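Apart from one protein chain that is not included, each protein chain of the complex appears where it belongs.
To keep things simple, chains are lettered A and B as they appear, and every chain counts its residues starting from 1.
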Amino acid sequence: MTTTLVRPTEDAKLRVMKNENWTKAVYETNGLNLWYGTAHALKNIDLSINEKEVTAIIGPSGCGKSTYLKTLNRMVENVGDVTISGNVTFMGNNILGKAMSVELLRSKVGMVFQKPNPFPKSIYENVAYGPKIHGIRNKAMLDMIVEDSLRKAALWDEVKDRLNKSAYSLSGGQQQRLCIARCLAVDPEVILMDEPTSALDPVSTHKVEELIRTIKNDVTIAIVTHNMQQAARISDRTAFFLNGEIVECDRTSTLFSTPTDERTEDYINGRFG
Amino acid sequence: MDRVLQSKINRRLTKDSAMKWLFGAVVAAVLGITFFLFYGIGADGVGRLNLSFFTNFGSRFPEKAGIKAALVGTLALMAVVIPVSMFLGLCSAIYLEEYAKKNKWTAFIEMNISNLAGVPSVVFGLLGLTVFVRALLLGNSILAAGLTMSLLILPIIIVASQEALRSVPDTLREASYGMGATKWQTIIHVILPSATGSILTGSILSFSRAIGETAPLIVLGIPVIVQFLPTGPLSTFTALPMQIYDWAKRPQPEFADAASAGIIVLMVLLITMNGFAIYFRNRSEKKLKS
Partner (left out) sequence: MTSIKPTEKLRTRDVIAAAKKNEKFGKIIPHLLLAVTSVTVLATFGIIYTLLKETFIFFQEVKITDFIFGTEWAPFSNADQAFGVLPLITGTLKIAGVALLIGVPFGLACAIFLSEYATPKIKKFIKPIIELLAGIPTIVYGFFALTVVTPWLQSFIPQLKLFNALSAGIVVGIMILPMIISLSEDALSAVPASFREGSYALGSTRFETAIKVVFPAAISGIAASIILAASRAVGETMIVSLAAGSTPVFNMDFTGSIQTMTSYIVQVATGDAGYGTTIYYSIYAVGFMLFLFTFLMNRAALYIKTKFREEY
């Protein structure tokens, strides 16, 4: 029998990363600039990502949307020659400062990538990976976390009989949901999704979207997508990026029905991108 | 006009197929030489392969000579070479692939490794003789020979392991870092397990190189006729290729047969190891294919 983990309480959250400046926005970005070498990839980004909302980031390829997402868990630094200025706070904590441990940040901010990238390990080991590296060794507890995460990712019924099989035995869509389960296993505050369905077929895409709808009660989601219909279907707020700038950011329904900027209108009507 | 052109083309096509057969014949010749080599040696040695050949020590009398000490010595040598070279090689490969920044020092280390790979094995023998046998007073022991052989195969292990680490897709590293894993955790729990197969393949091939190497052992002064089994890492010993070398040099044809038999044992050992290497390579190819 499974023990469902309880809903977050304000109290539990504060105990983990307490900071007095923390307001309702999980992420607060002010005047963020980023350069790859000399190429100016993000220009003066101001954006908030609100708690338990799905924030979609749309825009043509090369507009900086993925770069922005990877700045939020500082994966962008792995690219190499990157210069960042400005301010990004996560629950009131400056994440760009030297004092921020990226490991701590990433234990609270999961990431799902374009292509499903499960480890060449068993399904069980994939989900247990996060809790294990963060110091949970108790087998019973790991079992519980694995089951709970797979249930949340709507994958449990499909894989419960073959937890010890290689993750590569799963279909592409199942692999991607496994990757989401892997994120959920560390009970993150936020999950960043970088075009998570771009490598999937329509049926699998639908399942992942369903999944996003259910887990957003529990976790904040920022999703980069090139698929405007997807943004419209699943997100609460949408930010439109173009050439490294934010053109417009609003409630999804507003942005898609009455965009204020001409470029947004052109883009959502398919005139470019 | 067309007929002239066609006859020219026909001539070129004839030349083309002639060359194809010529190239094919060369390949066949190379295969033939390989076969001839194995057959020529194998036929002479098979007769000598009996139980006493494995249970006898080396001897002045060809009919009594056996490879007990040499076989055990080779295994003892490997007991030093495998852990030492694996430790040095794997650490170096991990450092160079996962940690090293692209600077002059790293380039210098890489250049050193490629230089080291080209140094003749007999020169490694001179290094071992000066440093391990004489300066460190290890004498002609298993340890001295093992350390020399480890240095000899180190560049091969490093390069093979680097390639193995490089073949692990970056998406797996991203996934692990994205979970908040540290670099070391990522290496231990994700990268190394994914690369194990290819690392083993490269390492086993270099171990078989170390098993067959003779020249460094000669320079280190490893003896040939040893009438006892090694008792510890500082014990003196003899090894299969040394034994074969000694028998091959002796004028009596009976010793040549013993050398052939020794070569069969050596080659069976090496081909078995090659088999394992191929097995691990195939397994790792399957594992990383998603």
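FYI, a contact is a pair of C-beta atoms (placed from the backbone, for glycine too) under 8 Å apart; a residue touches a chain by one contact, two chains touch by 3 or more.
Here the structure is a predicted model, which is why all the values come from computation and not from measurement.
Chemist: Given that one chain is not shown, which residue among B:S176, B:S194, B:T214 or B:S284 touches it?
Modeler: Candidates B:S176, B:S194, B:T214 or B:S284; residue touching the omitted chain: B:T214.
Chemist: In the full complex, which of B:V72, B:I94 or B:A145 touches the chain missing from this view?
Modeler: Residue touching the absent chain, from the options given: B:I94.
Chemist: Touching the missing chain, which residues of chain A?
Modeler: For chain A, the residues touching the absent chain are 3, 5-6, 8-9, 12, 15-16, 101, 103, 107-108, 131, 134-138, 140-141, 144-145, 185-189.
Chemist: Suppose we count only contacts with the excluded chain; which residues of chain B make the list?
Modeler: Interface with the chain not displayed, on the chain B side: 9, 12-13, 15-16, 19-20, 22-24, 26-27, 29-31, 33-34, 36-37, 40-41, 44, 87-88, 91-92, 94-96, 99-100, 108-109, 112-116, 118-127, 129-131, 134, 151, 154-155, 158, 182-185, 205, 208-209, 211-215, 218-219, 221, 241, 244-245, 248-249, 256, 259-260, 263, 266-267, 270-271, 274, 278.
Everything below uses one rule, namely that only the chains that are shown with their structure count from here on.
Chemist: Which of the residues in chain B end up touching chain A in this complex?
Modeler: 169, 171-182, 185, 189-190, 193-194, 287-290
Chemist: Name, in rising order, each residue of chain A that touches chain B in their complex.
Modeler: Answer in residue numbers: 73, 75, 78, 102-108, 110-111, 113, 115, 117-121, 129-130, 132-134, 166, 168, 175, 179, 182-183, 186.
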